[in-house]
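Shown here: the complex without one of its protein chains, the others still in place.
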Amino acid sequence: MTHPGEITRRQLLRRIGLTAFAAGPGAGLLSACATAGTGGDPAPAPAVTLSADPKNPFGVDAKKPLEVVIFSGGYGDAYAKDLHEELYKKAFPGVTVKHTATQQIGTQLRPRFVAGDAPDVLNNSGPESMDLAALAAEGHLADLAPLFDAPSVDDPAKKVRDTVTPAVLDNAKINGKDLVLNYTVSHRALWYNAKLFASKGWQVPKTWAEFTALGDTAKQEGILLFAYPGLKGPYYQLWNVLYTAAKIGGNQVIIDIDNLVDNAWNAEPMKQAVTAWADIQAKYGDKAYFGLDHTQTQIKHLQNEVLFYPVGSWIENEMEKDKPQDFEYAIAPIPDVTAADKMPYGAIQVGVGENFVVAAKGKNPQGGLEYLRLMLSKEGARGFTEKTKNVTVVNGAAEGVDLPAGLKSAAKAQDAAGQNIITEARFEGWYKELFDYGTEQINVVMAGRITPEKFCANMQKKADAVKKDDSVAKQTRSQ
Amino acid sequence: MVRLRRYGFVAGFLVVPVALYSVFVISPYLQAFQLSLTSWNGYSSVVRYVGLDNFGRLLADGVFWQALRNHGLLLLVLPIVTIVIALFLSFLLNLGGGTRGAGMRGVWGSRFYRVVFFFPQVLAVAVVGVLFQAVYRPDEDGVLNGVLARLGAEPVGWLTEPGLALWSIIAVMVWQAVGFYVVLFSAGMAAIPKDYFEAAALDGAGRVRLFFSITLPLLRDTVQVGWIYLGIAAFDGFALIQVLAGDKGEPDGATTILPVTIYKTAFAYNKVGYASAMGVALFFLTVTFAVLTLRTIRREKVEL
Partner (left out) sequence: MTARDTGRPRLGVLNGLSHVALAVWALLIALPLLWTFLASFKTNTEIFGDPLQLPGAVRLDSWGRAWDKAHIGQYMLNTVVVVFFGTAGTMVFGSMAAYVLARYRFVGSRLIYYYFVAGLAFPVFLALGPLFFVVRQFGLLNSHVGLVLVYIAYSLPFTVFFLAAFFRTLPDAVAEAALIDGASHTRTFFQIMVPMARPGLISITIFNVLGQWNQYLLPLVLLAGDPDKWVITQGIAKISTLAGYEADWPGLFAALSMTILPVMIVYIVFQRQIQSGLSSGSLK
């Protein structure tokens, strides 16, 4: 992990709009979670020349309608419908914008892409999200380099690429080209109720021994130490185990797995991580959660039936309606599993997410790029944060927005983590079959029906099969 | 002239249905058959033919065989259980009232029962799925486990125990299907002339004997129709499984049936070619199964 040392933590936090509540020097770096490309290096020169007009750099034709398809999941679709699309209409009076919200991205849109009838802007997300690498291979995705090099809406002297967190530029790449815009920033680790801890006088455990000791204490109060949703949400636990493995053995563990390196799953840190969590489940877990989905589990969490829940910072907005007064979301890093963990206590996962793409062969790619440019304006990004209580990749856009407690806690944790940012597992997007198999196997191993060794062996077998399958396009990452 | 008129009539009656069916059903199916020989990923403009490779891979694919086993179980258990329960209930409804007075009557309230029994049929799969998620919830907040908890029993993981999950799902399908067959069989029973029963009852035959010696044989055709309906309903089970158990047929693939696997392979993994090959395999299995069933039925008919 390299990180551009010239960016101070404060600058960075300001960039993502978290300065309101963080102060003091340091070197916490969002860019440290960069997972592909060359971390922080500038992207290649733009392939398309931009017009000189900073108001309309892509030469959008206001007569052409724009079609936007939004995955209507945790963020809903109001941010697009009531905000971003309105911004677009304001910029091009009289233009028509067609808005579709769906959960079945793949079923609905794959035929349309193949037929050359793709929507101009697509929020590719959810359980049926499409294989972007496959779409890219067919040239369906517009090059976003002109977008990154276009003048920003707020300050025409600045390029868009200089207004977003560097991880955006790294994660934009598929086979070396800028094709995907990641729009949100999220923090993943274990989430707990700060108010409960305060009232009981409990400390956040830093080592595995403290973690299990707290588990015993909580058990006496009828509270479960840890739970994850076995239905629909086992991938939260797969992430958790992968991040734990990275904490034990460093980010290379995940990078090797992503690169389908031989025996990557059989690495010792991976086995240790799975064993540690399977033990927690066996001693402190409840098998009922294998049959509960994420909402049900999260409600139980809100009811203080569960202490720690492995998820990302979007949880706060997701459960906003049901959150009682005496519940305050806070993030806890994964405790030290061994005394010799490669990453010190405090390491958390920070990443960018929520993919947006522009159809290259659509009817209005210029409009699509312009739409993304408006999303990346301060007004667009700030409005998103206000509507969804989630931070975007736009630097400083969240400044002044009253962020909820959980996000503040996440910012503090990131501050404390410094350079120890756990990387995300990208095989989730690259090799969906492997990831899906993992979400199934994690339940099996957590339920104790197979041993951790068997889990690793099974995953390795599947990874080998994917590696051999020449119908699956391969991706690699260097860091 | 007469023959010409006849042919004109036949052709006139067939042209629209055959055309609609050929265009919207057969032509896509043929394309799917063609895709089963390719490694198409659903996006690519270049379709690569791989011959019978996909079918070769099927033979070594554990998930496929597991799905096939579960599918077979479903095809066997769903019709049998549903038909037995439906026959039993419709017998009670129609003939359970005894033979006193003027012939056979239904029990008191039979009309009410028939209405209620039919209700689940009108529910969309999504509705049934959500409903039974609540019923089968694995903690004490589940409807079933809540009742168990009051009786002092431990909560059961209806959908999370590999040995139990498929049965729980079959139970839902039975729950939903029985009403339709009660109505169907009731209609059949109502059509049986009353004097058959009266004569038998005069001879001192009990109701159970009435059922096995008169009702059942005379209902044979209706029951066969029911069997075929249910065979098709088993196909549709995949949506229910996706909602209740998870889209991979969790736990451990214990609830995966072929349509679940095919759907996942095609839509989540973008292996349209391979998924089509599974579909083709399923097609031939179903055809074989159907031919065997028809053979058996026909033989029985000859014996009659």
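To keep things simple, chains are lettered A and B as they appear, and every chain counts its residues starting from 1.
By our rule, contacts are C-beta pairs under 8 Å (C-beta built on N, C-alpha and C of every residue); 3 or more make two chains touch, one makes a residue touch a chain.
Only a predicted model underlies this, so the values are computations on that prediction, with no experimental measurement involved.
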Contact partner of the left-out chain, one of B:Val47, B:Val81, B:Leu164 or B:Ala190: B:Ala190
Of A:Asp149, A:Asp170, A:Asp286 or A:Glu318, the one touching the omitted chain in the full complex: A:Glu318
Contact with the hidden chain (one of A:Asn171, A:Thr212, A:Gln237 or A:Gln296): A:Gln296
Touch residues of chain A, complete complex, unshown partner: 72-74, 76, 100-104, 107-112, 114-115, 117, 232, 293-296, 298-300, 303, 318-319, 321-322
Where the missing chain touches chain B, by residue: 5-7, 9-10, 12-14, 16-18, 20-21, 23-29, 31-32, 35, 42, 85, 88-89, 92-93, 96-98, 100, 107-109, 112-127, 129-132, 134-135, 137, 141-143, 146-147, 150, 175, 178-180, 183-184, 186-188, 190-193, 204, 206-209, 218, 221, 225, 228-229, 232, 235, 239, 258-259, 262-263, 266-267, 272, 275-276, 279, 282-283, 286-287, 290
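Keep in mind that, in the parts below, only the chains that are shown with their structure count from here on.
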CA centroid of chain A to CA centroid of chain B, Å: 41
Residues of chain B touching chain A in the complex: 39, 41-45, 133, 136-139, 155, 157-160, 162, 246-248, 250-253, 264, 267-271, 273-274
Residues of chain A defined as touching chain B within the complex: 106-107, 110, 113-114, 127-128, 130-131, 134-135, 137-138, 140, 230-232, 286-293, 296, 432-433, 436, 439-440, 443-444, 447, 449, 470-471
